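Single-structure report; data block below.
Only a single protein chain was left out; the remaining protein chains are all shown in position.
The block that comes next holds chain A.
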Amino acid sequence: MSQADPSGLGRARAVGFVLPGLVLIGIFLIFPALWTIYLGLTDYRLTGLAAANPQVVGLDNYTTALGDDRFRNSLWLTVQYVLGSAVVGQAALGFAIAWMLRNRPGPVKRVTEGLVLLAWILPSSVVAFLWIALLDRDEGTLNALLHTPGFAWLLDYPMSSIIVFNIWRGTAFSMMLYGAALENVPPSHLETARLAGASTFQQLRDVVFPRIKGHVLTNLLLISLWTFNDFTSFQLTAGGPEGRSEILPVYIYNVALSGGQLGFGAAISFLVLLINLVFAFIYLRLLRGRRKVVVP
């Protein structure tokens, strides 16, 4: 047994074990991705002449998209959606809940965590229905509570509605991640800061965040990507009214499947993929920079 082959399997058999997985990844992940790139260069449509005989149109789809107000508006809404519901909403709220619960006695902590978690594990269609029931114009619970009959939340505040909806739905993940991260902060470190007279803000800045920086980065990356690609809000507003909550995944759906412009939709999908890659790249850079500092 050599060091490169600790299991003594031999190259051929090792490849044999890995192959089924690789084939599945190839068929269902790599091929569609490449196919999307190809489609993005064509005028392929769901129906009509171009469906039977698509023409390669080069970068036309991309130039059209970048010059299109609807696309740019959608991108801007997505940025708002990610910043508002993921970075500020889920991450900040999740951390705040985790921080407040960290020393609470068992039942309080368990009940709160259970409720927050419930929002996360319910199927998205169920959650969407619950929120429609809450925000509905005529029979909605919120209007009943606020005594504002007939107020159309989803029409008048579509972006705010889906942002609050996504915060409500996704906070559990950040809460649990930060809850676990906070267990890594030794109590004696916080107590040393308290004995020195540090305020809560100073304790967070000097003791907690330097400890959980890696967790924060991981959390932000994951929830940013998830939120960027999130399609659940479609069930609430379908991107409307008049595209005022049409974030990119909804935009792609509307263009490619409802509008039938598969080639154009594929081009935009590829742009979304590139944006996701940029996120991941920035995160990896930050993480590597951090390692360099910690291990001199």
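One rule holds in what follows: a residue touches a chain if its C-beta (ideal position, glycine included) is under 8 Å from a C-beta of that chain, and two chains touch if they have at least 3 such contacts; residues count from 1.
The working rule: contacts and distances are computed from a predicted model.
Participant: Considering only the chain that is not displayed, what protein name does its UniProt record carry among "Glutamine synthetase", "Sugar ABC transporter ATP-binding protein", "Phosphate transport system permease protein" or "MBL fold metallo-hydrolase"?
Facilitator: For the chain missing from the view, the UniProt record says "Sugar ABC transporter ATP-binding protein".
Participant: Out of A:Ala4, A:Leu195 or A:Leu274, point to the residue that touches the absent chain in the complete complex.
Facilitator: A:Leu195
Participant: Have a look at A:Pro210, A:Gly259 or A:Gly289 and name the one touching the chain we're not showing.
Facilitator: Looking across A:Pro210, A:Gly259 or A:Gly289, the contact with the absent chain belongs to A:Pro210.
Participant: Just checking the interface: what residues of chain A touch the absent partner chain?
Facilitator: So the residues of chain A touching the missing chain come out as 105, 186, 188-189, 191-198, 202, 206-207, 210-211, 294, 296.
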